[in-house]
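Left out: one protein chain. Kept in place: all the others.
So that you can tell them apart, the chains are marked A and B in the order they are listed, and the count of residues begins at 1 in each.
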Amino acid sequence: MHQLLSRLGPCITAWVLALGLTAGVPAQAGAQTPAIAAASSLQFALPVLIERFEADTGSRLRVTYGASGNLQRQIQQGAPFELFLSADEARARDLESLGLTQGEGRDYAIGRLVWLQAKGLPLADDARPLGGVRDAIAAFDAGQGKPRIALANPLHAPYGVAAKEVLTRADLWTASEPLRVLGENVAQAAQFALASESRGGFAAYSLVAAPTLAERADYRLIPAQWHTPINQRMVLIKGASETSTAFFDWLMGDEAGEVLERFGFSRPDVE
Amino acid sequence: MSGARDAGLCVSLHQPGPIPLAADFTCAPGELLALVGPSGSGKTTLLRAIAGLYAPRTGRVECSGEAWFDHAAGINLTPQRRRVGLVFQDYALFPHFNAEANIAVALGHLPAHERRDQARLWLSRVRLEGLERRLPRELSGGQRQRVALARALAREPRVLLLDEPFSAVDQVTRRRLQRELAMLRERLNIPIVLVTHDLTEASALADRMCVLHGGRALQQDTPEAVFRYPESPEVARLLDRPNVFTGVVRNTEAGRRLEWGEWRLEVDRGIDDVAPGTTVTWYLPESDIVLHRRGRPSRGVRENLVSARVDELVVLGGISTVTLVFAHDRQPMRFDIATHASRRNGLAQGEWVDVSLLSSGIHVMDTDAPSTPVLEDMS
Partner (left out) sequence: MDWAALSVSLRLAVLTSLMLLPFGLWLGRRLALSRSRLRAPCEALVALPLVMPPTVLGFYLMMAFSGEAPLGSLWASVTGTSLNFSFSGILLASLVVNVPFTVQPIQRAFEGIPAHLREAAWCSGLSAWQTLWRIELPLALPGVVSALALTFAHTLGEFGVILMVGGAIDGETRTLAISIYDHVQAFDESAAGVMSAMLLVLSFVTIGLVYGLTGRRRG
């Protein structure tokens, strides 16, 4: 027994030490920095915005991305987010009407829906962006496999709602049913859209504007009239810190507007 | 629980279940009592009850006048308090301690600096010097058992309990260990209780024997007495002594006799108080069966001469087992004789022989005992 302990002892000590060190390394500071919740469509735009904000003001922020519906639910259940950037109006307004917010919300951007597909597949032309969907359905009906069509889950994600509206309007909702695959949020939808099993999918324009996606995907903008406008609204949660409030205000400014435009968002008309 | 026994062990344990027990016995200091019986007869349970590892429903265990277990008085001392030395069948040595350390565990009553030397002393007493640092897995079966014994004795116990201690070792080692136990005994003045199913071992080592079956203590006496005068056919069967027969007590002109088939047997004791006409069960030890030489009736021994046919003759090396059948009794008579003697007498299956049944050996059992002879399957 003593032999076992004496050989194990140094191993275990080294192990625990290594752990302790790595565990101690990063920030406990993380706990103090304000946390904000953002829709997945801001996956690429927001890091740039935050970088600019941090450069301008010196304050730090932590972000959690997700589907707007999920984030709204979590906030309702007490998640400690101080600012919520939704991909639609409704979720933000829900929180407002529940009295969980501080001050008035603001519409900070208007998003656009795109059809996204991997490079190398036949791309429909501008005038008929849903060509890919029709191709997939035709192939399936002809018994040539099951090419998938990805979209965000309409239950939680505003971009998913928009995609559904677009398909329904074009009479393709029922026909596409066997081929649809749902992403938890619009970023996952984009990921699924680019998988080899997929013909393509519906994602946020702001995602394809990022270099990471641009180099591996083709896209077609979906005309904005084909779906309810994606008005993205943000709200401050009660008890938000100065930093979050500052960011909230900063996001309405010109510098932020410039970045947002670069990522395919447009500013709403002045209220 | 007489005064003379006050210094020793007194056990009286009874319970209907889950393990039935009905045993009363005593063991004096310096005496070795063997508990014998087949598996499942409750011997180990009784031993564990004495050690304090098992508490029966009712009863009493007392040692040197101190009550260790008394159900009525609500006393049940822990094994630690009782100070028993228990040697397990599988040794139960601590695998992570060497021989010396195993023994040292039992020396908690000594100051720490004395334990090592005392442990070594015990090792030398069981003749294992030089093996102090060996772990149990590096010792042979016999060596492990010696360590277990030393550990039990190092405790300076008030009672030594051994649970089939030699059953897990080979024959040669077993004989050696038995001899050593016999020698160690000389120096121990405590009651020793040995559980075994080996009758030879019991008769060799024990001062007294207690025959158990189904948790009941059937008979308790010296081995010679038990083997010569088993109380009932059941005891005889448990002792592997098959020669149990039935007869009827008769009054004849020559006196009280035991009528058995066509013969009237003379019996030294046991039938004088029995009413004539009563059917009794009787037993005869092998030592009291005398085979007569063929063609030459024995000059000296003439009592209780009976004749029978040899039904079976099994030669096992130097000893042959003879089975005789009688016309009137289903129960055959079986005994061993030297093979050379059986050859000299021309014994063979089917032959008729004359045997004398010594009157001093005929043991009439309790007439309340079941009178049907205990027939054994001789296969």
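In this section, a contact is a pair of C-beta atoms (placed from the backbone, for glycine too) under 8 Å apart; a residue touches a chain by one contact, two chains touch by 3 or more.
A quick note: this is a predicted structure, and the numbers were derived from the prediction, not measured.
For the chain missing from the display, the contacting residue among B:P16, B:G40, B:G65 or B:P95 is B:P95, taking the whole complex into account. When the whole complex is considered, the residue among B:L21, B:L35, B:A51 or B:V126 that touches the unshown chain is B:A51. Note on the undisplayed chain: of the listed residues B:A106, B:L212 or B:L324, the one touching it is B:A106. If you put the missing chain back, the residues of chain A touching it would be 1, 4-5, 8, 11-12, 19, 22-27, 29-31, 33, 35, 40, 43-44, 62-66, 74, 77-81, 185, 187-188, 190-191, 212-213. The set of chain B residues touching the chain not shown comprises 51-53, 78-80, 83-86, 88, 90, 92-96, 105-106, 108-109, 151-152, 155.
Rule of thumb we're sticking to: only the chains that are shown with their structure count from here on.
Per-chain CA centroids place chain A at a distance of 87 Å from chain B.
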